[in-house]
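Every protein chain but one is kept in place in this view of the complex.
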Amino acid sequence: MTTEPILQVTNLTVQFGGVIACNDLSFEVSPGELFALIGPNGAGKTTLVNAVTGIYEPKPGASVKFCQRNGETTELLNYRPHQISRMGIARTFQNLGVFSAQTVLDNLMLGRFMHERTNILHYGLFTSVAVKKELEARKVCQAIVELLDLEDVRDELVSELPYGIQKRVELGRVLAMDPHLLMLDEPMAGMNAEEKQEMVRYVYRIMDEYGTSVFMIEHDMGIIMAIAERIMVLEFGREIATGSADEIQVNPAVIDAYLGAEN
Amino acid sequence: MEILASTFFDFGINVQLVVGGLALGAIYAVVALGFVLVEKSTAVLNLAVGEFLMLGSYFGVAFFMERQTNFFVGTIVITAVMALFGLVIHYGIMRPMVGQGFFAIVLATIGIATVIRAVVQMRFGPLEKGNLTALPTGTIEVAGTNIRWVDIIVLLVVAASVAGFLAFYSLTRTGLHMRAVASNIEAAAGVGIDPDRAYALTWAMAIGIAGLGGVMLGHFTPSVNPALAAIGLRAFPAAAIGGFTSVGGSIIGGLIVGVIEQLAGGHLGTKWREPVAFGILFLVLIFKPTGLFGQKDLERV
Partner (left out) sequence: MSEMTITDTSTSGSSSVKRVPASLRVLPFLVALASPLILDNISWNPFAGWKILVGFILLIVVGKFAWSTAERDPDNPRLALKLWHRPDQRALTAMTCMGLVAIPFILGTDFDPPMDFPWASWFRIVNYIVLFALGAGAFNLLAGYTGQLSMAHAAFLMIGTMVGAHVGLIWGQSFWLCLPIAAVAGAALGALFGIPALRLRGLYLMLATIGVHFIVLLGWKEYLVHYFGFGGVRFNAPNLPSWLHWVPGINPEDGEFLINTQFRWFWLNLTITTICLLFLVNVIRSREGRAFAAVRDRDISATLLGINVARSKLVAFALSSAMVSVSGCLLSYYNRARSEDSFNLEQVLDYGIIIVVGGFMGIQGAIFGSVFFFALPMYFEWMREELPFISDIDFFSRYAGEVDLAIRGILVVVVLVWRPDGLAGLWQAAKNRLLRQFQNSQAGAAQ
């Protein structure tokens, strides 16, 4: 296992008009790590993920280096979002990014999009190449269906499923992309304690079985403190602390800004 | 497309074209106003707007040609009848269709347009009627060029009614309700405004204005015929200049499109009128999709 960080962000600033959503952020995520990002609403957490995945453009001078699975390190800011995704970063959305008009299986198959590349003519004529690719993709998706216990709803429309399962479908879809780094934007928002437990279990299983590193935004302090290896705390776009759960819990700035406000 | 330098710079011809263009543009402005009003507040793309205009013109035929009604009485009656028709459309078709896809509702308006065209042809026959003559004909000489009285009156009537509408829309309480519903339906409903009523009113006013525009159009064109409905498409370039959200902007947009189109038609030949008008639409959409007056919508990821 290399010690080179899988994601290295330096001096990242994102500004919308007069609002600085992320202010000069620098951090790294090591391979195989569960890195958590916390902070009050409006602290710039989602903006940070959007900047890393190429949706927002940060101010010049920033650098986002990503170490791909083959060991090659690339500067992500030079690429467009779909190219970044193809390098092996997958993310979920705070407000669900599933395609509700499609079935669960089709949603997962969409995750395989970038892996089954063939000429469109093959698909139109449904040649043996297309059949082979589709079957491969189905096999991977079937494994994910089993991993996430989605067998019963495999052929249902996503819009007809409960919220918790939709979240799981989204997790399955990013998993189908076979990512090197998984960015989860509040995967447990709006869930009850039981569903949260379940989600944690799935995340652990993914890390075990696929060796994926995870970058997670979450509000539930209890869970974060229990599962994250390292935590970064944001407030008004600025980093106020980074460290292990124990360090964060005793950090006076964090208690002042975040935990203090909650208690 | 030979451009004759002599006509291109001829002052008299240009003035004539511009005034004609302004009158035409005033009608476009009315069409665009009816279109934007509905689009903005109910998010329905009304493709039947041209047919409503044509219906107004044919009502004009029924009143002014067949019954010799007084111009003012007739115009008011036509506007009122068309407004009623707008209510029928809201309660009969648009309200039951709430929640359906954008394109389905667009096609429902096309269905309405088809029915209007059919009914008009049943009542008045497919042949064209002469133009309406309830307004004074003849020309007046201004600055050495002849300008039709009709052009001037159309411009004035449209200006007066648009001003009246704008005053209603921006000054009265009901107008305020309509604007509130148009800009944010949930918030408006939250403070106790009945969106359904505001929608119904919007439809009534939009169709009523289209009827008024139809009467004006009937005086303006050489003949009243079913093909007049094609003018409805001109609402789009006009509304695009206004960014589809600005009522005032679409009125100015209508005038701009009318003048440019008339100039292009006069100097390049009539076949250039449509491409030029819709070329404006295309260019505005590509380079300034928010229009010259519209506001920008922000989208959160």
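Which chain is which? They are A and B, in the order written, and residues in each are numbered from 1.
Heads up, the rule we're going with is that a residue touches a chain if its C-beta (ideal position, glycine included) is under 8 Å from a C-beta of that chain, and two chains touch if they have at least 3 such contacts.
Note that the structure is predicted; figures quoted are calculated from it, not measured.
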Revision key, fill the gap. Filtering A:L125, A:A193 or A:A226 for touch with the omitted chain leaves A:L125
Revision key, fill the gap. Across A:E134, A:E195 or A:D220, the one contacting the chain not displayed is A:E134
**Study point:** Chain not shown: contacting residue from B:V119, B:I140 or B:A160
**Key:** B:V119
Revision key, fill the gap. On subunit A, the omitted chain is touched by residues 53, 55, 80-82, 85-86, 90-91, 93, 97-102, 106, 109-114, 116, 118, 120, 123-126, 130-131, 133-135, 137-139, 142, 173, 177
Review point. Residues on subunit B that touch the omitted chain in the whole complex?
Key: 39, 45, 47, 93, 96-97, 100-108, 110-115, 117-119, 121-122, 233, 236-237, 240, 244, 271-272, 274-275, 277-283, 285-286, 289, 301
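Assume only the chains that are shown with their structure count from here on.
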Check your understanding: Can you give the whole-Å distance between the Cα centres of subunit A and subunit B?
Key -> 50
